[in-house]
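Note that this complex is displayed minus one protein chain, with the remaining chains in position.
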Amino acid sequence: MQIPFTVEARPDTGLNNAKLGIWLFLASEVMLFGALFSSYILLRVNADVWPKGHEILSVPVAAFNTVVLISSSVTVIMAWASLKMGSLSKGRMYLLLTFVLGLVFMCVKAYEYNHKFHTGLFPSESTFLAIYFTLTGLHGLHVLGGMIVFAYFWGPGSKMWHSEPEHFTNRIEVAGVYWHFVDLVWIFLFPVLYLL
Amino acid sequence: MGESVEDIKKHVRVYIGVFVALLVLTGVTIGVSYIDMGHGVNIAVAIVIAAIKASLVAAYFMHLISEKKLIYYTLILAAIFFVGLMFLPVGHSLDEIRI
Amino acid sequence: MSAADHHEAHHQQGFWRTYIFSTDHKTIGIQYGLTALVFLFFGFCLMLLMRWQLAYPGQPIPVIGGLFSDATMPGGVMLPEFYNSLGAMHGTIMVFLGVVPLAVGAFGNFVVPLQIGAPDMAFPKLNMASYWCFFAGGVVMLYSFTAPGGAANSGWTSYPPLSDIATTGQTFWLIGMVFLITSSLLGSVNFIVTIIQLRAEGLSYMRLPFFVWAQLVTAFLLLLAFPPLEAAGVLQLMDRLAGTSFFLPSGLVVTGDVLQVSGGGSPLLWQHLFWFLAHPEVYVLILPAMGIVGEIIANNTRKPLFGYKSLVYAVIFLGFMSFIVWAHHMFLTGMGTTISAFFQTTTMIISIPSVIILTVFFISLWGGRIRFNTSMLFALGFLPMFGIGGLTGLPLGLSASDIPLHDTYYVIGHFHYVVAPGTILALFAGIYYWFPKVTGRVMSELWGKVHFWGSIVCMNFIFFPMLIQGLMGVSRRLYDGGASYDFAEPVIHYNTMMSHAAFALAVFQLPFIINFFVSIKKGKKVDDNPWHATTLEWAAPSPPPHGNFDAIPKVYRGPYEYSVPGAEKDYSPQFEAEA
Partner (left out) sequence: MEHFWGMTEIASAHGGDIDRLIAYIHYLMLALFVFWGGFFILALIKFRGSRPGPADYAGVKGKFSTYLEVVVALIEAVLLIGFSIPLWAERVNEFPTDKANEVRLVAEQFAWNVHYPGPDGVFGKTSIDLVNNETNPIGLDRNDPAAADDITTINQLHLENNKPIIVHLSSKDVIHSFGIPHMRIKHDVIPGMSIPVWFTPVKTGAFEIACAQLCGLGHYRMKGFVTVHEPTEYQAWMDEQAALLAEEGEGDDFWD
């Protein structure tokens, strides 16, 4: 038994299953982060005092992390493009690079958290810190998820290339779409938490 | 998408361009945040820049610009409910019973 | 797809892969179904305990009471804390572990791919993951009964600050919910993709059986409404575990001590996020039920549904509107005129598509040749019961009339009419209707009818008095059922009668349970299309094999072509070419 349209696109929708699936998933992610952003707004509007992010957090570190994440978005799309052009080795190299950039991001994040904890800034300290840790923590989990996916496609998952190159390329594209979304969330988190 | 290698190479150049744009915009956000233009304006500027960056990512990296209608419909639906989500809690806290 | 052919090699799969970690939508559907029925039964038992306490406040429960620990029922007498746990868990289990998994997980999984002529769901592994997430969530919820202080006891709505300061059970509740939400998200992505992508040739959107439409809209509701609750759940977990105060305002004094938190949070934030999910959620409970009823009515009146198109548009509109009515649960939380006017208006608007749907069903009866078999009886029973439930939603939906009715038994009566004699009856109808597809055998008609009449009569004796008590102003979630209030005097005696009806209801479930299990082995064998139905699932063998159809069917016409003038049979299946 074969499930139709796993690789090729269904003519009337122009999409394959995974493509539609990932976008639906992202629609639900929009609602998840949307709810958190709206909580942020509600809490902030009702708060008597609200610190400016850079009074508590380090903007340079976060700016560095922004660059890391944006770069990783480029590497993942390069991985897809390389596969499209038929080169598995280059594709895997870019996947590895993406993974490493994700790791760098997480390490920097860990450093930031650690620093906060050492200076006694815990989530329970204030609403600002509470929402900061919740949002970045949840975002971090998404990064972690992405890293696991890339590690898999770099390693055992890449065997698929030899039997079904097109399917494998699609998978990288889909994983990439997810990764860009994670990047996109960060693009909002950065100003909202660190700058405003 | 039956694109040729040439097409892909063209894409790659676009990606690099977007990358550079994103880096520049990141710099701009940070720079602008140190200029005090009034609280509201600062927020608005930062959100607008973030929205531009997000659109770039979505349009080019996520291939949204060449995506099928169905995906647009899904996203429009999510966007509508997202807007609802954004404004109504605030609406509520502004429309409290007062004497 | 030659490249993928080697995946196809039908290796013999072991017991574990076939029955436990199966990726076949039918097996997963059955797993969902059985698990959900067990939870439904469990939720039912919790309710029976509560009903005893309501009928005989403070009196020990005979026999069973002695089985409980002193932390819950010392000497067989229920403690108020335990009553609250039972209420919260009854609500949670019925909604999230009973009805949704049965309506969406079981019926959706089993029937939808068959009705659209697909070999399986679009993402079989995801489907399996979704079931196991659900299972894990269920286990966490059950395990929470053993937590110190018992299971969650802040209502199924878990309003903070009460839930923030509640016992450990609440943490389990939240973790369980995160699992259940994840399960629903995975499931809904899968359903939408399956319905959009895997429809058989010729099966255009306007030829989809109504049930599939209902499931599609339901899946969208789950997809977009659940994440806000997930967010809220995470925030509440943070409050409970990391000491934040998202939902705790400054300056709380709990039992005489100032609560040491940073404060600055908002209890209403939770309510907004919760109801943003939970209102669409109630339509998640009802839409699949309506889908089932639509199928069965068309089949047993032997004529097309009247106004199929208006039905479809009504369901889509209902789904859309259900996202912008949530604050009608919050009229009395300090809302000014503007916002309350908005939500009253949307609430009145959303009642219109429900009216349309019900009207369509009623009018569809006209001109039919109605077969009163068990599944049809349940489907017909659904109509007036949902009618009462829906109509009693109207006074709640206007903020002024909601003032005396809010949080009284009127609300309990309202929604039980929609979920219990409504949805539950429809789900029973579905079980009787699709049982032959799943097993190749039919259930006993006689015992089915006993089950039907017993259930519907008992349910009315339970729920109608609730409306009367509610009008009198009796609050919900009262450990003694309102016995300590003087104004409740005239209606309090109903409690005993309602509880007796609930116990009788339990007795009337026995024929069903026995019938169900006996028929699996001993039911009368029937052919592939025993009801002479038109939709695609009846083109597959019963039970359908791995891959569903012997040959992928093609679709030639709309879903309910019954009694077509000039046709030789009184049904023209979608999958049969023009004669």
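Letters A, B and C mark the chains in the order given here, with residues in each chain numbered from 1 onward.
Note that in this section contacts are C-beta pairs under 8 Å (C-beta built on N, C-alpha and C of every residue); 3 or more make two chains touch, one makes a residue touch a chain.
As the structure is a prediction and not an experimental result, all values here were calculated from the model.
Visitor: For the unseen chain, which displayed partners does it touch in the full complex?
Guide: Taking every chain of the complex into account, the missing one touches B, C.
Visitor: Touching the absent chain in the whole complex: find that residue among C:25, C:90, C:303 or C:451.
Guide: For the chain that is not drawn, the touching residue is C:303.
Visitor: Pick out which of B:5, B:20 or B:97 touches the chain that's been left out of the picture.
Guide: Result: among the candidates, B:97 touches the missing chain.
Visitor: Which of C:67, C:206 or C:355 touches the chain that is not shown?
Guide: Looking across C:67, C:206 or C:355, the contact with the absent chain belongs to C:355.
Visitor: Which candidate, C:77, C:242 or C:398, sits in contact with the chain we can't see?
Guide: The missing chain is touched by C:398.
Visitor: So that we can see where the missing chain sits, which residues of chain C does it touch?
Guide: 79-81, 84, 87, 153-155, 159, 161-162, 165, 249-256, 258, 265-268, 301-304, 306-307, 332-337, 340-341, 344-345, 348, 351-352, 355-356, 358-360, 362-372, 380, 383-384, 387-388, 391-392, 394-395, 398-401, 403-408, 468, 471-473, 475-480, 482, 484-487, 562-565, 570
Visitor: If the hidden chain were put back, which residues of chain B would touch it?
Guide: Touching the chain left out of view, chain B contributes residues 96-99.
One rule holds for everything that comes next: only the chains that are shown with their structure count from here on.
Visitor: Pick the pair with more C-beta contacts: B-C or A-B?
Guide: Result of the comparison of B-C and A-B: A-B.
Visitor: Take the average of all CA coordinates in chain A, do the same for chain B, and state the distance between these two points in whole angstrom.
Guide: The computed centroid separation for chain A versus chain B comes out at 15 Å.
Visitor: So which stretches of chain A touch two or more other chains?
Guide: 13, 15, 20, 24, 27-28, 31, 34-35, 39, 42, 46
Visitor: In chain C, which residues are in touch with two or more of the other chains?
Guide: Where chain C meets two or more other chains at a single residue, that happens at 196, 224, 228, 266, 269, 272, 276.
Visitor: Can you list the chain C residues touching chain B in their complex?
Guide: 196, 220, 224, 228, 266, 268-269, 272, 276, 323-324, 327, 334-339
Visitor: Mind listing the chain A positions that touch chain C in their complex?
Guide: So the residues of chain A in touch with chain C come to 1-8, 10, 13, 15-17, 20-21, 24-25, 27-29, 31-36, 39, 42-43, 46-48, 122-127, 130-131, 133-134, 138, 163-164, 166-167.
Visitor: If we count contacts the way the header does, which residues on chain B are in touch with chain A in the complex?
Guide: Listed in rising order, the residues of chain B that touch chain A are 3, 5, 8-9, 11-12, 15-16, 19, 22-23, 26, 29-30, 33, 42-43, 46-47, 49-50, 53-54, 57-58, 61-63, 68-71, 74-75, 77-79, 81-82, 85-86, 89-90, 93.
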